[in-house]
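Missing here: one protein chain of the complex. Every other protein chain is in place.
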Amino acid sequence: MNIRVRLFASLRERLQLDQVELSAEGLTTVADVWQALTGEPWSRQVLAAVNWEYALPETEVKAGDEVAFFPPVTGG
Amino acid sequence: MNIRVRLFASLRERLQLDQVELSAEGLTTVADVWQALTGEPWSRQVLAAVNWEYALPETEVKAGDEVAFFPPVTGG
Amino acid sequence: MAVTLLAKPFDPWAELCAYQERLKRGDYGACASFVGTMRDFNQGDLVEAMFLEHYPGMTERELGRIVGEASARWGFLDALVIHRVGEIRPGDPIVLVAVWSAHRGPAFDACRFIVEALKARVPLWKKEKLPRGVRWVRPSQS
Partner (left out) sequence: MAVTLLAKPFDPWAELCAYQERLKRGDYGACASFVGTMRDFNQGDLVEAMFLEHYPGMTERELGRIVGEASARWGFLDALVIHRVGEIRPGDPIVLVAVWSAHRGPAFDACRFIVEALKARVPLWKKEKLPRGVRWVRPSQS
């Protein structure tokens, strides 16, 4: 099974990617998913969520999870 | 000319007096007006206003003023 | 700025909506408001009705002074204050305070300041009608 990755706002535009499925193989943490997606090390500018809840770069991920990356929020 | 004195709420009920005109003669301060009205010394339970603005017992009064006495306020 | 004493029931949301029509759309980014409503329970007793006495002349002036102080301190765009006087029933609105500002900080701060100052300073007195008689409400901290 895969991990579904979603991107939002300026991050979505910069990476020109809305959502994608990655094989869960070899992906243990949020930071792993980010690296697999972008080829970049973890960035402190990025916020992450796993299954619609805020997560840290070291938060574990597994097949079937939805992982999201997005910039600082500006609602309200 | 006189000083007009007004009373409100529980104070009005206790003294059974809504408003009254007192001769300004011999009345120099708010505390004087209170004493002339009630025969009592100044009470810290009472709030006073002169011409629709909060006043202290030592605030000066003169003929033509409106002096009011009332209990702590409970609006809002 | 508007400060009004009303001797009849009013709808705070309709007043807010009507007042806001007078403001220029796009200027204000924040409106903080407070509505105080009569409860049917106070200090452990059922309250059937309330009479709100005021000091005509001073009540409006003191409200105006409070709004002026808040305006000088926070520089908001506009404010609306409506306070009931007279006979009030449970569920009736007693007071509306609303402040419009470009940003939320001054709107929240000024709205709360006006409500707290109003409770502390404006010459208004509540007399409650209970099943067993009447009583003057005593000031509280909450």
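Chains here go by letter, A, B and C, matching the order in which they are written, and residues are numbered from 1 within each.
As a convention for this text, a residue touches a chain if its C-beta (ideal position, glycine included) is under 8 Å from a C-beta of that chain, and two chains touch if they have at least 3 such contacts.
These numbers come from a predicted model, not from an experiment.
Chemist: Which chains here touch the chain that is missing from view?
Modeler: So, spelled out: the chain left out of view touches A, C.
Chemist: Taking the entire complex into account, which one of C:C31, C:V85 or C:V137 touches the absent chain?
Modeler: Of the candidates C:C31, C:V85 or C:V137, C:C31 is in touch with the missing chain.
Chemist: Could you list which residues of chain C touch the chain missing from the display?
Modeler: Touching the missing chain: residues 11, 13-14, 16-17, 25-41, 90-91, 102-105, 107-108, 112, 115, 142.
Chemist: For the chain that got dropped from the picture, name the residues of chain A it touches.
Modeler: Given the touch definition above, chain A has residues 6, 8-10, 49, 52-54, 68, 70-76 touching the missing chain.
We adopt the following convention: only the chains that are shown with their structure count from here on.
Chemist: I'd like to verify one number: the distance from the centre of chain A to the centre of chain C, where each centre is the average of its C-alpha atoms, in whole angstrom.
Modeler: Roughly 48 Å separates the two chain centres.
Chemist: Using Cα averages as centroids, what's the distance between chain A and chain B in whole Å?
Modeler: 71
Chemist: When you check chain C against every other chain, which residues touch at least two of them?
Modeler: Residues of chain C never touch two or more of the other chains.
Chemist: Considering chain B alone, which of its residues make contact with at least two other chains?
Modeler: Counting only residues that touch two or more other chains, chain B contributes none.
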